Structures are given as C-alpha cells and as structure tokens.
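I'd like to ask some things about the structure below.
Only a single protein chain was left out; the remaining protein chains are all shown in position.
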Amino acid sequence: MSRTGYNLRTNYLESNEVIRRPYQKVLVAMVLAVAVLLPAATSTFFVHLLNLCFLSAIGALGLMLLTGFCGQISLGHAAFLAVGAFTTVILTVHVGAPFVVVIPAAAVTGAVLGFIIGLPSLRFRGVYLAIITLAMHYTVIFLATSYQANFAKSASAGITIPDPSIGPLVIKGEYTWYYFSLVLLTLVTIWCVNLIRTRPGRAWMAIRDRDIAAEALGINLTRYKLMAFMVSSTLASVSGSLLAYYSNVVTVETYTIDLAVIYVAMIIVGGMGSILGALMGAIFMTLLPFGIDGLFSYLPREWRYGSTVFGVQVGAVGICIILFLLIEPKGLAEIWRRIETYFDRWPFRYRPLDTTRH
Amino acid sequence: MEFAATIVILTCTYALLAAGTVILYKAGRVVNFAHGELAIVGGYVFYSAGLMSGGTSLWFPVAGAVVFSIIMGMFIYMAMMRRLVGEPFYVAILVTVGIGIVLKSAILVIWRAERLTIDVGVTPAIRMAGGATLSYMDIASVVLTVAFFAGLYLFFRFTRLGVQFRGTAENALLASQRGVDVNFVLSLAWVIAILAASLSGVLYGGRAFLSTESVTIGLAGLTAALVGGLDSLRGAVAGAFIVACAQYLTVRLVDPVLSEAVPFLLLVIVMSIRPWGLFGTQEELDRV
Amino acid sequence: MPLEVQNLTLKFGGLTALNGVNLSVGDGELIAIVGPNGAGKTALLNCINGVYRPTSGRIVLNGQDITTVPIDKIALAGVGRAFQHAELFPHMTVTENLLVGRHLLMKTGVFSGAFYFGAAKREESIERKAIEGIIDFFELYQYRDVTAANLPYGVQKLVGVARALALQPKLLLLDEPSTGLTREEKENFARFLLRIHHELRLSMLWIEHDMQMVADLADRIVVLSYGEVIGEGPPEAVRKMPKVIEAYLGVD
Partner (left out) sequence: MEKHVSRKLFAAAILAASALAAPAASAQNAYVIGYITDLSGPLADSYTPTWQGFELYMKALNDRGGINGKKVEVILDDDGLKADRAVANAKKQTERDNVVGIFGLSLSSTQAPVFTEMRKIGVPVVTTFSGILDALPPSKPFSYSTGVVFEVAGEAIGELTKNIKPNGKIVGMTFDSVGGRAALSHNKRMAESLGYTWDEVLFPVTTSDFTPFAQAVAEKKPDIVVGHYGSGQNLGVIPALRRSGYTGPYIVASYGVTEDTVRQAAVRAGNDENVYYVTRYATIYDNNPGIAEVSAAQKKYGTSKPFSSMHLTGWTLGKFAETALKACGWPCTREQLDKVIQTLKVDAPGLTGGPIEMSPQDHYGPTYWRLYVWNPKTTSMEPKSGWLKKAALKFPLQ
C-alpha cells in the first residue's frame, strides 16, 4: 500500500521534492554509500576512470542545462573546456595562483565567454546557432594554439601544471581526487537540481518548449538565454580546469570537435532534459571506449592491431547518438525510469493511468 | 593565372558539396553535418573499387561510387530520416552528426586510416607561365561540376520527376495528396546529394588526398551553402566561390594558418548582415 | 481606461492585416471581438501583446504607451494572454506551467536558486500556495501533476487561461478559448469566464466564434472584417447592424 500512496502530500512543497518516495531515499543513500566505499574495493585504474567520469559529468551537466533545458544547441563545449584549462595554465604558470583562486577565475572566464557566445543566440536559432558555436570553437582553439606555441618556444609537449592544494591539503593521487571530485560533483548536481526546480529552471524549460508563450508570461528571453549560456560555460570551464589539474598537463590537441560531439552524445545518451541523464550519460560515454577496449581484450591479439579498436570506439559514439535518438530519445534516464516503474508496480503488471512526471 | 585556376577548382569542390546540402535542405528541411564524411568515404570507395578492378578501367570505380551513393542515400533516408518527422529540429542534425562519426570510423576500420590519393589523370595537361601546371584531373573537375549543375537544372526544369521534386520541396503533404511518392523523392534527394558529394570527394582525392582530416571540407561546403542561402542552388555556387576566394586570399595575403577559421568568420559576417544568406529567402530563417 | 487602441494599422509587405483599428476596454469590461476568418482578430491581439509591432497607431495601457514595448515587458505592464492553441509547455506539469505564469512575481535567480533553503524555498512555498488558489478556481485538482502534453484538449485550453491569470494581469487577452471544445466543456468554460468577469472584475478582450456565447456573455462586441472595425456596441445592437449582417451572411 505504501508504494501506491506516494502521491498523497500534506505540504505544497512536497510536490517539489526531488526524492519523492521512501525507497528512493534508500536508493540514493545506497548509491552514495557505495560511491564512498567503492575505492576500497576496486583498482586504482578503475578509480581513475571514475574520476574522469565525475569531472566530465560536471561539464555534461553544464551542457544539459543549456541544450536539454534551455533548448540551445551548442557544438562548442570543447572550447569552453579549453578556456578553463588555459585559464588554469596562465594563472598557475605565469602568476603562480593557488587552486582556490584559479577555479573561481576559470568560472568567471567561462562565464564571460559564455556571455559572448550567447549573444548570437538572441538572433539565431537551430542550425545557424550550431554553426556559430562551431566557429567559436575554431577561434578559441586557434588562440590557444598560438598561446601554447609561443609559450613553449624551445620544446613542445603541452604545459605541465602542479598538483592543486587547498591550504595544507594537496590534491594528489587517484584516491584524493576521487573523493574531491565526488564531493564537487554532488554539490554541482544539487545546484543544478535546485536550479531546475525553481524559477530560473522553469524559465529555461519554458523557452525551450515555447519561446513566444514564455515571453508573453514576462520571461526575458535575452536574459535567460544568456544566463543559460553563462551557467553552462561556467560549469564547462570549471570542469576543464579540474581535468587539467587532474592530468597535470594541458595541451591544445585535447580540445577537438570530436570532444564537443562526445559531450553532446553524453546528454543524448543520458536523456535530454534530465539531470540524472547528464550524470548517466557522462559516465556511460566516458567508460564506453574503455569497455570496448575491454571487450576487445577477449578477442585474439591480432584483432586488436591496426585501427580496429580505435575505429570501433569512435564509431560507437556515433552509433550511440543515432540509436538513442531513433529508439530511445529520452535516453538512459528513461530506461531507468521504466525499470523503477516496473518494480514500483510489482507484482501487478498495470496500474491505473499514470501520467504524472517522475 | 594559377591563382584563378586554384580558386575555380576549389569553388568546384565546395559547390558540389554545397549543392548537396541545399538539395537536402530543400527536400526535407534537413541540414546534413555528415556531408564531408560522405564525400571522403565516396572517394575511398572509388579508390578501392579501382584497386579491385586492377586500375585498368574507370567504369568500375565510377560504378562503385554510384552504388555507394545509392545504397547510402536510400539507407540514410529510409532507416533514419523518415522516422524523424515531427521531432525537434536538433534531432535530425544530431543524427547526421552521428552518421558522420560512423563514417569516420569506417575510414579507420576499413581503410586503416591510411592517407590515399586517387591517381587518375594527374599528369600535367596545361603548362602556365611561371612553370605551374594543371592536370587532366583539374580540368575534369571543372567540366564535371559544370555538367552536374547543368544536369541538375535540366532535371528540375524539364523532367516529371524534377517537377515532383520541386512540388515536394514546396509542400510535402500536398504533393503526397497529389500522388507523388514522397518517400521515393526524398530518398532520391539523398542519393543525388551523396552522388555530388562523392564526385567532390573523388576530385579532392585526385588533387589533395583522402584521410580522416580531409572530412573538414564538409564544413567548408556547409558554410558555402549557408553563405549562399540554404534554399538556393545558385547561392550554393556563389557561396562556394566566396568561401574559396576568402580561403585562398587568406592563405596568400594574410596568414595561411587562419585559412581553417576563415569560412566561419565569413559566415558570421554574412549572417550579421543577411542572416538568410545571399540568395536565400528570409522566411527560411525561422524554420531551422 | 485599462486599454486603448488608437488608429492601429499593421502591414505585412503589401498585405494590410489591420487598418485604422480603434478600440477601448473599460475597467472590468468583457469585450468580445468577432469576425470571419482572416479578419485580423489574432493579429490585433498579437499587436497588443507585443508579438507584432504595428505599422502605425498607438496602444495605451493604463495611460502607458506600450506600442513599441517588447513582449516580456508588456506582460510586466499587466497583460496576460491565453493563446489560441493553449501553447502550454508540453513537458511540464500543470503546476509547473502555472508557476511559470508566476515568473514575474518571483525573485529567485541563478545563485539564490542554487540553495534550496531560505529565501528560494520560502518563495516556492508561497507561490505554490498561490497556484493552489488558481487550481481551485479552475477546478484543476486532478490534473496538478499531469504533464501538459498528456492533458485532454479542453483542459489544456483551461490551463492556458489559468496560466495567463497566474501572472495577475490587469488585462486578459483570450484568443478563441472555446474553439474545439465540446458543448459541455464550453458551458463549463462560460462559467469560468463569468467568474473571472464578476468575481475578479478583470478587463478582458475575448476573441470568439460562438455568436450565441458572445451574445450571452460579452458587455460589448467589436466586429472586425478585413482588418477594419465594422461595428461596435452591445450585443443586441451589433446584431442588428446591416454591415455586420452583410459581413456574416453575405447579403448583397
């Protein structure tokens, strides 16, 4: 009975709760507990992969807010990551700024660039906007290449940056980074969830769904589109900065259009318009190449030669994009919801018409 | 002299790509981001078919490229694009992005990421003052491009199918009510567009080389289409010419390194003055 | 005078959609606009609402000239609008749709929204309560948590009106709110319209095709034809105007 009674509420705010059912609370607590205990039970390599997942999830959340919630398509997310990384380089190498200064600075630089890139979105939509973000990508990468080439005059291999430290705590090694990025991702996720269930998030979704109706209700399109771009690029920039710190090396070759497409794939695979989807998509797309690598390791060695593994890894990104768009446009988040609903109904196969949002 | 020749040849490459983009846009309001990949893979297929036939006759590789275009065009439309009616605009775009990635991985898996050149008619045909030369392939690329556009014009203007095509582009619903097989017409649009792209890829493989990097010509072609106006074939040629000129002049007069970014800068300029492109129609702006 | 439209003309290229339209809505008045298809009724609403910018003429709202004011600022000035096809936000629930309607009455921003305690939470609570009043008014109880895309058409249109009302407008624009409704739904809607009219005493501009309904409910009727006002006055008077009869029945 308790399962079917979840719709009853005694307080208006309960309809705005993110975690609505008792078992979900248990689930979230379990996931967090597993996340905290996981490093003890697994290898450094796997922890490294999870770190990559967590750090890129911050960027994916940014893109999700922009594309999934505000409906603005962007192929320039790699450039935002690059901006964060190069802000980090400039501040740590030239100025020697500490971590606690660099991250906010990366956020601000990202926000400023987001504002600039957001300006065309006021006039252009759809394909045109996509192309403009592409143009922005090439401009940023050109500037970054020039900077890196001139910075490293006599030798060439990316720019090394030191391990970050907060006061006496040096963030170094996979395990420290794991807990650090886990905490950070949790905070960013909470922020995004809160944004989505309050006024700014509703304004973005209104713009995404019907922009004229949104305007007629008093939503300032200029302001909210720019805000979406700024929040998105801020998160991407911070994510780029953290990834740079994590790998200790920044080189412009990392930030390709392919990377931007992988971020787009993250939100498609995860499910447009879902925070949970952004997290799932980021983890899925980050692990995918390694999973394929792992599958190939079961095959005879000869099969792994040449470009096959890499080719399949590249192709898998495209196939994921196509398959999810065609077959499961709401992504992994929707698959998860169905699994949840299935157990929710159990042992019954059907429940009276259920049209509520989950 | 050689600068004019280079610009003309570059214009041909881009115009073929832009024409495909325009045809697809007009037919189904789809903007194809995989056009460069289709072009280069078309070139690879041409190359491989040539190898298979022992490199003696041109017919086999040509047939290979045509068969590739037909299968690819039918497949993309019937298996993917047809199912996207009524979806948000970005879905079709992102599906083409996905197609592009899959094609790129095909270059990696099938052709082992090798850089290939198509050595057909590379011997010099015309010698110019200063020692520069033009090959038979260069001349062929201009002739074939002109022939393609002439053929396209005649097709749209004088054939029954061409009229049906234009009708579908105007209003697909109305056309289907009048007995036009819209699915056939739209698959045909994909086939024609990929044919043009493959031709462009083959010509490019003769002059430059085929590799995973050369797919960036697709972006130049797309830019050319946008500069000219997404719904205008004339605009495609004009846009291709403008992009080619801008790129060439940047290499020669400004800084060669910038030539990659130039098409986009040009696009931003054109769009801030005439967002619907030089030859496009204004109301198209709101559709995409 | 809540709304005064003076000599409004709207042209698209060579086409004249509105030609010298004069119109006024008094305090708490329910004005119906009728006219054949293509008469320019929706275009008029789009001008008042700020979607179109008129070619010439003036629109004055409570003494403030809003002719060239952008759409969102017009909402701020107190104009609420229910669209012809409801135009709800399909992926959001009814409650959320209504909360978007409260946008202008709320303050939470990107930073304050980040912390769902303190001010942001308090505001959500207050506005959620206010929404409950609107849900109560329109008897939408059972649809609170239903996504708009899943609502029956009749309910969608009702929510459209409710959403416009949520922003506490001084003037409500209704674009064919009863079109496509069943007889029962129409009667139901008429009841809500009367409640808005009498209980909230809101000024309304109402486009309607159902002449019977208009005749029963409206204070005054404005008849548009080919972008021009061809008749205006109380229902009984308008019905007798020869020009109106001509436009409607095609008498020669």
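All chains are identified by letter, namely A, B and C, in their written order; residue positions are counted from 1 within each chain.
Here is the rule we use: contacts are C-beta pairs under 8 Å (C-beta built on N, C-alpha and C of every residue); 3 or more make two chains touch, one makes a residue touch a chain.
Here the structure is a predicted model, which means the values were calculated and not measured.
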Query = Which displayed chains does the hidden chain touch?
reply = A, B
Inquiry  = One chain isn't shown here. Among A:Leu143, A:Ile190, A:Ile212 or A:Leu287, which residue touches it?
reply    = A:Leu287
Query = Out of A:Thr109, A:Gln148 or A:Asn220, which is the one that touches the chain we can't see?
reply = A:Gln148
Inquiry  = For a quick check of understanding: of B:Tyr44, B:Phe68, B:Tyr90 or B:Tyr204, which residue touches the chain that isn't displayed?
reply    = B:Tyr204
Query = Since one chain has been left out of the picture, which residues of chain A touch it in the full complex?
reply = 42-46, 48-49, 52, 145, 148-149, 152-158, 160, 173, 247-249, 251-254, 287-295, 297-298, 301, 304-307, 309-311, 313-314, 327-328, 335, 338-339
Ask   = Which parts of chain B are in contact with the chain that was left out?
value = 2-3, 6, 9-10, 13, 108, 112-115, 117, 119, 122-124, 128, 130-135, 204, 207-214, 216-217, 247-248, 251-252, 256-257, 259-260
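What we mean here is this: only the chains that are shown with their structure count from here on.
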Note = Cα centroid separation, chain A vs chain C, in Å, comes to 40
Remark   = Taking each chain's mean CA coordinate, chain B and chain C are separated, in whole Å, by 48
Ask   = Centre to centre, by mean C-alpha position, how many angstrom separate chain A and chain B?
value = 33
Key: List of chain B residues in touch with chain A within their complex   = 31, 80, 83-84, 87-91, 93-95, 97-109, 112-113, 219, 222-223, 226, 230, 257-258, 260-261, 264-265, 267-268, 271, 275, 285-286, 288
Query = For chain A, which residues are in contact with chain C within the complex?
reply = 7, 12-13, 15-16, 190-191, 194-195, 197-203, 205-206, 209-210, 212-221, 227, 231, 273, 355-357
Task = Would you mind writing out the residues of chain A in touch with chain B in their complex?
result = 67, 71, 73, 120, 123-128, 130-132, 134-135, 138-139, 142, 258, 261, 264, 268, 306-308, 310-322, 325-326, 329
